[in-house]
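Heads up: the structure comes next, in structure tokens.
Just one protein chain is left out here, and the rest sit where they should.
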Amino acid sequence: MKAKILAFGEVMMRLEAPNYRTVAQTRSLDFAFSGTSVNVLSGLSHLGYQTELMTTLPENNLGYAAASYIRSLGVGTDAVSFDGDYIGMYVLEKGFGHRGSEVTYSNRSESAFCQSLETNYSIEHLRTGTHIHFCGISLAINKQIREVTLRIAEEAKAQGLTVSFDCNFRPKLWKGGYKEARPVYERMLLVADYVSMTEKDAVSILGMQTTAVQRQEQVDALLPKVAQRYSISAIAGTIRETNASASTLQGFLVQDGRVDFSTVHTVAILDRIGSGDGFFSGFLAAIFEGKSSSDIVEWATAAGVLAHTTYGDSPVTTRRAIEKLQLNQHIDVER
Amino acid sequence: MKAKILAFGEVMMRLEAPNYRTVAQTRSLDFAFSGTSVNVLSGLSHLGYQTELMTTLPENNLGYAAASYIRSLGVGTDAVSFDGDYIGMYVLEKGFGHRGSEVTYSNRSESAFCQSLETNYSIEHLRTGTHIHFCGISLAINKQIREVTLRIAEEAKAQGLTVSFDCNFRPKLWKGGYKEARPVYERMLLVADYVSMTEKDAVSILGMQTTAVQRQEQVDALLPKVAQRYSISAIAGTIRETNASASTLQGFLVQDGRVDFSTVHTVAILDRIGSGDGFFSGFLAAIFEGKSSSDIVEWATAAGVLAHTTYGDSPVTTRRAIEKLQLNQHIDVER
Amino acid sequence: MKAKILAFGEVMMRLEAPNYRTVAQTRSLDFAFSGTSVNVLSGLSHLGYQTELMTTLPENNLGYAAASYIRSLGVGTDAVSFDGDYIGMYVLEKGFGHRGSEVTYSNRSESAFCQSLETNYSIEHLRTGTHIHFCGISLAINKQIREVTLRIAEEAKAQGLTVSFDCNFRPKLWKGGYKEARPVYERMLLVADYVSMTEKDAVSILGMQTTAVQRQEQVDALLPKVAQRYSISAIAGTIRETNASASTLQGFLVQDGRVDFSTVHTVAILDRIGSGDGFFSGFLAAIFEGKSSSDIVEWATAAGVLAHTTYGDSPVTTRRAIEKLQLNQHIDVER
Amino acid sequence: MKAKILAFGEVMMRLEAPNYRTVAQTRSLDFAFSGTSVNVLSGLSHLGYQTELMTTLPENNLGYAAASYIRSLGVGTDAVSFDGDYIGMYVLEKGFGHRGSEVTYSNRSESAFCQSLETNYSIEHLRTGTHIHFCGISLAINKQIREVTLRIAEEAKAQGLTVSFDCNFRPKLWKGGYKEARPVYERMLLVADYVSMTEKDAVSILGMQTTAVQRQEQVDALLPKVAQRYSISAIAGTIRETNASASTLQGFLVQDGRVDFSTVHTVAILDRIGSGDGFFSGFLAAIFEGKSSSDIVEWATAAGVLAHTTYGDSPVTTRRAIEKLQLNQHIDVER
Amino acid sequence: MKAKILAFGEVMMRLEAPNYRTVAQTRSLDFAFSGTSVNVLSGLSHLGYQTELMTTLPENNLGYAAASYIRSLGVGTDAVSFDGDYIGMYVLEKGFGHRGSEVTYSNRSESAFCQSLETNYSIEHLRTGTHIHFCGISLAINKQIREVTLRIAEEAKAQGLTVSFDCNFRPKLWKGGYKEARPVYERMLLVADYVSMTEKDAVSILGMQTTAVQRQEQVDALLPKVAQRYSISAIAGTIRETNASASTLQGFLVQDGRVDFSTVHTVAILDRIGSGDGFFSGFLAAIFEGKSSSDIVEWATAAGVLAHTTYGDSPVTTRRAIEKLQLNQHIDVER
Partner (left out) sequence: MKAKILAFGEVMMRLEAPNYRTVAQTRSLDFAFSGTSVNVLSGLSHLGYQTELMTTLPENNLGYAAASYIRSLGVGTDAVSFDGDYIGMYVLEKGFGHRGSEVTYSNRSESAFCQSLETNYSIEHLRTGTHIHFCGISLAINKQIREVTLRIAEEAKAQGLTVSFDCNFRPKLWKGGYKEARPVYERMLLVADYVSMTEKDAVSILGMQTTAVQRQEQVDALLPKVAQRYSISAIAGTIRETNASASTLQGFLVQDGRVDFSTVHTVAILDRIGSGDGFFSGFLAAIFEGKSSSDIVEWATAAGVLAHTTYGDSPVTTRRAIEKLQLNQHIDVER
């Protein structure tokens, strides 16, 4: 039987002005429900894994609609707690060319998830899984959720689940800055087996230093040390470069004291948000399936590239699409 | 020169599942920006008045989009304060037949308006107007806004503006119930010249009593006393009856110690929300234009009927449409 | 071989605010191309007739799109002349309940059709048909088109085609009023075999008088005289009554000196415009097929009733739908 | 722990022309995935039950999209077999007023479900449930599916599950007519505990006779006998009457040798298809919860009435909505 | 008088997830009706030719909607046979960047066209044309249609029409592979005057060999031999190259024993499907108009390039657009 994968984190309602318009230029918004935890599980679900989301949704029509949407992604909602009144929302105005995308949040701090307590979550659900994923945003929201997150992670670890963690540092949410964040992150890193992180996180959050200039060299210099210091099995991340004419994406994998870099992909961008979660769900699947380090990094990067080409935050990439991309077989029309 | 009409109150973003679907049955939402104050001014603007809204909108793309929308209704935004982070939102799932409409709110208490201070509003703007409108919801939100609302009303009165007030009691927002509300309402009623109110408000909020059973008789028994007690020039309201096959609407006007009732209209309902604001904007216009009491109540009721037949919360009824309805000239197609 | 039916008249672009909104409340408009001549031919095409439209469309992308649309209705465009620069347009804001529909025209007088000359139309096309339809609007636009219309009608008659004429009096277009219109109408009525007309037209346009009060009695009193005076084979029309709760439709047929009335139908109205053309296309089909007078009037009225229930100006009612309505077999879902 | 409810049957893709248009009048179609089995489970899921669908979907993007949609309704897809190439489709052109709805099918006989074998279904899944639902359409499609359906029903019964059956006779699918159907239906009725059926089914399928004329009397005369003959615990059904101005719905329940009729409801119809499944899911829930016979029939009928007022084939009615309808509390807007 | 051009082949309903979404990510699908035969005729119609489609459509609302759509493209439907029950459908999920498009078919083998017989087609229609087009897909579907196709082609040839043939090999439809296909293709090639084919077809279907490596050299080596062997007047085809940053298109023409290559165009791709039909309709028009070989290949390639930039399968490119592209005058906005 396949491993059941859990994730803990907030679900938000994404409202989006269609066709590259601004909100003032439209009278309707497309919407979806997403979040790092949903996204990673959606990615794994579309790769064939059974998944289950631990979160709190409001006990109203928006909460029920969110659960319906999450199930449509193939993610289980049996571990969802319905409690509280609000769901966090954000409005996306997608950019075009030199015009960047803009995101406007509604009040998230009062959301059902951000107000949830440890009693909203049942440890029973941990028993059904072999792995659980967490995200740095859960550590940033407020002290209550931070503590709930860390305790669930530690409990999961104690019960024998492997743990993954996406560093995902959101400066606006940490009033105390990196100084406040570092001990919290360190506590989580000590629990985590698989981590999404870049060399920039090592410098800013963990306070590490390097004289290397090029990003690949910085990865080499810093991240194996991070893995060793916090007993992390594998760290993965991406390096993206954007210039006027194109974007490129290169993945890296830190495992067993060494770094593997993927081939560099040129990426066409349909929907930028959630592409990191696509990368990480590909990474986790490759890890779970015991692939070689070079296969892991290529597979994860292919998943990340494809996440840029699919609508919405939540990855829906199939195993076959990843394999075709790796074989460079992305023919025009499959029929 | 025509009178410039002001209103003070919150603007909310209305998100609506299209075609009588639920949120879980759709992937896009129509939206608009509305609120009692916007609606009354929109109604007056479409009847030819210059209007100006006093409110606070968040200083972000949603706030700017709201201002853009309000201007499109013909309502001025020079008196809008841009401050704070959030706009109140609600999601409407329109009912059909025996299935009632359902409304789900996002967190409104942290909205830019609900967090606004007296310093967000400039008394200078009062000088540009001859009349200002308020709504009971502003009194309910929190003590800060309640005080701001009352002070602006009293200041406006002191400066010689006439004041109107829509009782609009929202039980969920008054934690202390009618007991908490009564003194607040009484303070506002003492300021108000024109009031939207029903016999039910007189009983529940003001604690008045009558042995009359029929609604029209209760209006007769109670509302002239209210007008006298609080020195209100005119009180207006509607009586709506709904049965399986149809809804009817009848307006009433309390003025000079007597009550006038309008003809009873059968109403076809396209969009229920905001129809009371349509009635009241028709009432105010008729008052401003010095119509006779029977003309006032007929004109206001016609405006209310038509507000049921137009899309959206904010009335867009024209003078000509009201006149045609009164002449029973609603021909199929005007061409 | 089935009769080929022609019609002469203007094609307009109908732009429509969706979902009962006003233009100011939307950012997109649905559109179609229609006109009395297109509508009557569309109705006949859906009843199985070969049809051909004589008109002038602008020689640009809007004209080509109009021709594409007309063909999609099953109406031939081989007799369309592409010349001139503009197409007439109108914007429809559909009403709801007591709020009437409103139509705003763009400048029609400069349209390709309204500027067209007799040289735009080839008499060769008349040879392919057995019947041709005209509309009173073509007589109203300007003197040039009026003369073109009358000459084509007279030429068609001379060539042995039967001729139908829809009186369709548009007061705004006749600067000289009924006085200017009467001789023009009389010239056309003398050519016409089948006419769409009501007792009101007989009074206003033809100046006839009656002491009868009820509409059915007026029809009886006036229209057989009209048929006799102008040697018209058959006159057909409808009587519609609208009150607060419902609309009814009753057809009548004047033939051989007597009047037949149809059963009275209650009509649900989805789209009012073009329902008269639906009636008349049903009438013509029944005439062409040699039905009895009572069958003609019932068939035509059923076609008219169904035209109220279909989207758009142009009827798309099938023979089977008419027959089902006559048998009262409009079951919920046919599957 | 709540009962887990299973259902066995086909899932179809419903494509629908929007806004009462015909297919020829639009360039886009709304779609959903439905079927009697999905609908009954969706109804039960929205009333709080755990549900699981047994069906076969094609192993392609349409099959995966169907599963995603079904999960969004709260129905489990762990028992879905992905096999075969096609999904049955139908196109709905919704009627309006006197114009009936029309349904056009694509080829269903080659669908993954219609071609599925007993080996596509695992008896293991039966062990997870307490009840299973079947539909008469599964008996009609072809002999292979008919036999699969009956065997699963009999196996479920043998394992201790209760069984429900919706007679749902589709004349077009039974080439051998009622004669072919009767023994098949009888075999199923002997297994079934709860049956959806009307007096018409008793006459046409089972060949019973009565001299009663009125429908309620026919129900009284025939259905208790059916229940007794086939050892059915409860039979439920509805009587709908439609005239020009309104439709009414009345439910009935046959239990313990007697018949209960519900109050008669006037129904406003937004979406007719699937309303019978709404009724039956309400009936099953009431049965499962041990309600009294009069409560069962009222509850089921309220669920059926509300299913007419909700978009789509699949009921999404909540417990609270049913209770509000029963209390006649369908207020305009709930906020 | 201009030549009337016929084509024989299947019409399918194309359903398409909008905005680069997957089916699971949307609730509506755009649709159109297309097919190689429709597409080639649509291309020719927009270049000014009279066209007529020979096909069989189902005798239901989908078949009628298909005919309506085809007429809207300017293609005649007098030679369409309405018979049978189903229309072939496919669902397109358009790719983006490295994500390829995916096509899911519904059951095509039972479609009205695939089940049609020689008796569905009247030889009378051949008399009205000067040229007729066929497609390799018609040869692949089943033996019955294969024979019908070949007989109509041979009959047309016998009656003096010129014949064109698009090789269009679909491996999934040929159970017997190239071995089964070769004699069938050879029979058709012996009839055909104008053929769409590449060097790959010569190798795989006809079993020819070459030592040349580069594609242009292979064309040179193989296709003049094919033209000679089967007495084909002209063969045309395209060479497309795709890399990460762009696609290029180059056309070739084999005529009078020699090969002409067009300039190489960089192509922006809006809609890939049907672009080959755009190329071939441009080729046929150039042939019909007696252009020089270099003009033919440039004109055809320009038509193919523009077909990539237009929505839908069916080309709608105008003569002026082709001429502007050849002059490199594709200015931003024409006004």
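Labels for the chains are A, B, C, D and E, by order of writing; each one numbers its residues from 1.
One rule holds for everything that comes next: contacts are C-beta pairs under 8 Å (C-beta built on N, C-alpha and C of every residue); 3 or more make two chains touch, one makes a residue touch a chain.
Only a predicted model underlies this, so the values are computations on that prediction, with no experimental measurement involved.
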Which of C:Ser68, C:Ser196, C:Thr238 or C:Thr309 contacts the chain that the document leaves out: C:Ser68
Residue of E:Ala24, E:Val40, E:Cys114 or E:Leu325 in touch with the missing chain, whole complex considered: E:Leu325
Residues in chain B touching the chain absent from view: 68-69, 71-74
Interface with the undisplayed chain - residues on chain A: 19-22, 24-25, 90, 92, 95-103, 105, 242, 244-245, 269, 272-273
Missing-chain contacts mapped onto chain E: 18, 72, 246, 265-270, 305-306, 308-312, 316, 321, 324-325, 330-335
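The rule is short, and it goes like this: only the chains that are shown with their structure count from here on.
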Identifier of the chain whose CA centre is least distant from the whole-structure CA centre: D
Which listed pair, B-E, C-D or D-E, duplicates the contacts of A-B in over half of its pairs: D-E
Between chain C and chain A, distance of the C-alpha-averaged centres to the nearest whole Å: 62
Centre-to-centre distance between chain D and chain B (centres being mean Cα positions), rounded to whole Å: 45
Interface hub residues of chain A, defined as touching at least two other chains: 18, 27, 68-69, 72
